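The following block contains the structure, expressed as structure tokens.
Omission of a single protein chain aside, the complex is shown with its protein chains in their original locations.
Let's turn to subunit A:
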Amino acid sequence: MHELTIMKNVVSICEQNAAGSRVTSVTLDVGELSGIVPGALEFCFDSCTKGTLLEGASLKIIIIEPQVRCNGCKALFGARAYHDSCPECGGFDIEILFGEELRVKELEVV
């Protein structure tokens, strides 16, 4: 349940950036290979934001689908897991280009 730690970090980053303004909306980028369960983030959002500048804000999560490159034949393809093989050559040695993101994208403040 490291999503709780993750959400506390989100609140901390938002409060620093909001600089005293009330936050009405938070948008996160979450890669499918980030090791984070979006539902678990949503689950602990209300309790983590209680009593902060984010209390009552909405949470938007943008899921980023993995894009990888095969280190064998250099083919580019979409993957859903670390053990997906290259559709061109069947190799498993892949480099993740996108899909491990875990970041606060933007805030709306009032």
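One rule holds in what follows: a residue touches a chain if its C-beta (ideal position, glycine included) is under 8 Å from a C-beta of that chain, and two chains touch if they have at least 3 such contacts; residues count from 1.
We take it that contacts and distances are computed from a predicted model.
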Omitted chain, identified by the protein name its UniProt record gives, among "Glutamate synthase domain-containing protein 2", "Cytochrome b N-terminal domain-containing protein", "Hydrogenase accessory protein HypB" or "PduH protein": "Hydrogenase accessory protein HypB"
In subunit A, positions touching the absent partner: 1-2, 5-6, 8-21, 24, 28, 33-36, 52, 71, 81-83, 85, 91-93, 102-110
